[in-house]
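Of the protein chains in this complex, all but one are displayed in their positions.
Should a chain be cited, it is by its letter among A and B, assigned in written order, with residues numbered from 1 in that chain.
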Amino acid sequence: MQFSAAQIAMLIDGKVEGDASALVGSFGKIEEAKAGQLAFLANPKYEEHLYTTQASVIIINESLELKQPVQAALIRVPDAYSAFAGLLNKYQELMTQQLTGIQQPSYVSASAKLGENVFLGAFAYLGDNVTIGNNVKIFPGAFVGNNVTIDDNSIIHPGVKIYHDCKIGKNVTIHAGTVIGGDGFGFAPQPDGSYKKVPQIGNVVIEDFVEIGSNATIDRATIGSTLIKSGAKLDNLIQVAHNVEVGNNTVIAAQAGVSGSTKLGNHVMIGGQAGIVGHIHIADGSKINAQSGVSKSIKMPNSAVTGSPAHDYTSALRSQAITRKLPELEKKVAELEKLIQQLMAEKIGI
Amino acid sequence: MQFSAAQIAMLIDGKVEGDASALVGSFGKIEEAKAGQLAFLANPKYEEHLYTTQASVIIINESLELKQPVQAALIRVPDAYSAFAGLLNKYQELMTQQLTGIQQPSYVSASAKLGENVFLGAFAYLGDNVTIGNNVKIFPGAFVGNNVTIDDNSIIHPGVKIYHDCKIGKNVTIHAGTVIGGDGFGFAPQPDGSYKKVPQIGNVVIEDFVEIGSNATIDRATIGSTLIKSGAKLDNLIQVAHNVEVGNNTVIAAQAGVSGSTKLGNHVMIGGQAGIVGHIHIADGSKINAQSGVSKSIKMPNSAVTGSPAHDYTSALRSQAITRKLPELEKKVAELEKLIQQLMAEKIGI
Partner (left out) sequence: MQFSAAQIAMLIDGKVEGDASALVGSFGKIEEAKAGQLAFLANPKYEEHLYTTQASVIIINESLELKQPVQAALIRVPDAYSAFAGLLNKYQELMTQQLTGIQQPSYVSASAKLGENVFLGAFAYLGDNVTIGNNVKIFPGAFVGNNVTIDDNSIIHPGVKIYHDCKIGKNVTIHAGTVIGGDGFGFAPQPDGSYKKVPQIGNVVIEDFVEIGSNATIDRATIGSTLIKSGAKLDNLIQVAHNVEVGNNTVIAAQAGVSGSTKLGNHVMIGGQAGIVGHIHIADGSKINAQSGVSKSIKMPNSAVTGSPAHDYTSALRSQAITRKLPELEKKVAELEKLIQQLMAEKIGI
């Protein structure tokens, strides 16, 4: 599919300078783009590329003053970055909307109910009593267990596994290989040293506008629900244990883990590879640094912590800095000791 | 499926108080349960919910004295929690037993042998010479490579991948997306700076009553077997490298990793995100704290370690506490230095 500079300008409410009939069919970075690609320039640091790029059409800020002639057709807008991002969003939505129909072979239980404009890829599986909303896109090889509901406009990428009884909201995106609703890790120690499984009969509830990355694992609750609240964004390879609650618009970076029954507040930010123990509360707006290990509840909203075990960010940084100077500190103490011994010796000598 | 209070009382050897014909069809937490649900009360801290819950039937301790009238039918037993857990176990077993038959399309090699009462989900794959025991349940999209054996009563969840030649014992549960028997990470450095793959021709042997979480990876041995011994429990996203041995009833929490050829003893407990280097031994009953990095063998049984690199738990906690007081210690040394300089100066002055 190709678009002219004039068509794009109309979509983003911009003004064309140069050849309004110039055609583009894909996107590129300004420094790498080829003929037939659309690029943008937002950061003045990269202005030099404007005069050398092969891109056929470039979106730029209306305030930018050209220092040399430009070969490409230009589209001027108040904010080039958000115009470009908005265009990408429209393009992605268009591509997703076009995806419809049921590829064969796929497995759809007789009791499953499908909305309108649904896409179901080959080798996808819909169990008994599954309910799929309108415009839902389920990619090849995804597994949707019995009694699961997936609400309107959600996208389930290839090979996602959703165990029975879980609920997925509207406009949710789950990336490839992620497992929703596997058993929580609960085993009761027995007198003979073995463990007996504690059945996990709850589910996972994912609210609207949540996005979850690839190969993450969100365990079902022992009883009740593991809950991912509206607008939360979770990256790849994240572990969310049974009965955890993740607050609204909370963001968790890759490979972080949250242990059982912990409640994360709203607008919490958790860095990559951080770990949080079970049965604690993290106050709204808390920032947990990458690789931190949080072992106690955070009670003050908007706290920032780091380290393992995690402590207040500023004092932890000071401790780290001094740790680095420890060899020096040790040396100084040894010197002081020598001086004191000298003083003591002289005193005795007197 | 619905059960009356009388039927449940018979199953768990309890006594009904109230309406013995009250019906329930699912389970709920006492504080959230709705009409038609079964709940339990074990912890006296939650007794208040007994008088307000919507649950239709509640299992309670026979010793509990009611302080107000209760709407629900009660079932009294010596220990409400274990009666409830036992009931859940029976329910889960019942649900699993009912699951039988071979869904289509699935792929079963002509040389594969299946036991009785097996379930094989759609898009599941059984390679050449695969042997599946009685009552084994293999969920949709699971891959079972050539020459694999899966013994009686084991459950293989959706999308599990088991490479060729691996052996799975009895009553094993493997959750969705986990990979058993991928190649160990072995590459020999070459003079030109590149790496040459060391073929990994061993397998993985998983003994009876092992449970493994979702999206974990257990690599095959270079030669011989990577071994997960009877009763071990592994959580989600765990890495077990080639030629590792995990002891009986050893428990490993989510996102932990064990490097090549390391042997974990029996009844070891490993916290989340902990890492263990290769080629070491961890003594029976050792406890390794979350996020620890174990770089040396642990020789004393029942040791507890923490930190990265990991050390004895008690002394590591002391060091951590002092690290936190480092700014103070640094200040004190500076003060002492000043005092000594003063003393020295006066001495010289004398």
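As a working rule, contacts are C-beta pairs under 8 Å (C-beta built on N, C-alpha and C of every residue); 3 or more make two chains touch, one makes a residue touch a chain.
Note that this is a predicted model, so its numbers are computed, not measured.
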Identified contact with the non-displayed chain, of A:Q7, A:Q97 or A:Q320: A:Q320
Candidates B:Q103, B:N129, B:N171 or B:T323 - the one touching the absent chain: B:T323
Sole contact to the chain not displayed, among B:G18, B:G86 or B:G182: B:G182
Residue numbers in subunit B that touch the chain omitted from display: 105, 107, 123, 125, 141, 143, 145, 159, 161, 163, 177, 179, 182-183, 185, 187-188, 193-195, 197-199, 201, 215-217, 219, 223-224, 237, 239, 241, 255, 257, 259, 273, 275, 277, 293, 308-309, 311, 315, 318-319, 322-323, 325-326, 329, 332-333, 336, 339-340, 343, 346
Missing-chain contacts mapped onto subunit A: 27-29, 32, 85, 88-89, 91-92, 103, 105, 121-123, 139-141, 157-159, 173, 175-177, 209, 211, 213-215, 231, 233, 235-237, 248-249, 251, 253-255, 266-267, 272-273, 290-291, 308, 320, 323-324, 326-327, 329-330, 333, 336-337, 340, 343-344, 347
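What we mean here is this: only the chains that are shown with their structure count from here on.
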Subunit A and subunit B, separation of their C-alpha mean positions in angstrom: 25
